[in-house]
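Read the structure below first, then the notes.
Left out: one protein chain. Kept in place: all the others.
Moving on, here comes subunit A:
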């Protein structure tokens, strides 16, 4: 690990000032950054430790019915907050399907959004990677890439964004609140992450020094609580990133879908909102034919980036599964294996 400066700002203003200096990296829980530093992928000149900031650590009910989640709220605290879980069950289910208990106790709201890809070639400093070393090439092309992107990838990069949390968030129109050297701004999560195109090293719209301070869910997001699920296909039962995943949220009125949200995980460099599928579902009967058709629409533009053709069909199937489960109703209690296909539904439905 390289030698680096370490600063502990007490206020957001101090943090942003320190973070704006070249070579700085914000340190939240460090569950991803410290690993990357140990393997030489990240070599920041300065760590700006956010763990001593005042604030940014509360879940705040907003007067309009929305919620603001401080960037430093731990994943486990958010997932186990009863009021939050009741109103945004798919978000809680996604959080609890990620990583391990120990990691969730550390990992933060802001950090989760900014975690780096798990592409083996990104994590290996001896390999070419345009994300890590712009212009060096992409060794994932033509090599071990069975779990790489099937949507939105480019010749320069086929990596995926690994977050579970982001998938229901993007479905629910989450909004990022950002402080920076140029002041405060907000950005919809859907626009926050960038597709690789020619610049895969740019993973989000954050400018140097900009700091995610909070994440907001709008009041409409709570309207899906009765029909909101996250489903995750993974290669072991726990502690694994998604092969593919899907968040589906429905509002059902008088036997018709009055509002639909669908997003996919593990398929692209960003959480993938399937708006065309949502539009298709509006007004449809919540039944298998509509779910299958919507899932097909969601993957219409997918194409393999390597040995991963199977992921397209799996993503289609998991989208249909998530819609089916959402239509059946949110379970009253989260399953013991959150988001697992093997989770039998305990008890009754969400009231």
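Couple of notes before you dig in:
Quick note on the criterion: contacts are C-beta pairs under 8 Å (C-beta built on N, C-alpha and C of every residue); 3 or more make two chains touch, one makes a residue touch a chain; residues count from 1.
Everything below uses one rule, namely that contacts and distances are computed from a predicted model.
Chosen from "Xanthine dehydrogenase family protein molybdopterin-binding subunit", "Cell envelope biogenesis protein LolA", "LuxR family transcriptional regulator" or "Metallophosphatase", the protein name that UniProt gives for the omitted chain reads "Xanthine dehydrogenase family protein molybdopterin-binding subunit". Contact with the undisplayed chain is limited, among A:7, A:120, A:187 or A:259, to A:120.
The chain omitted from view is touched by exactly one of A:250, A:314 or A:334, namely A:314. Residues of subunit A that touch the chain left out of the display are 1-3, 35, 39-40, 100, 118, 120-121, 123-124, 126-127, 139, 143-144, 146, 233-240, 243, 310, 313-314, 317-318, 320-321, 337, 341-342, 344.
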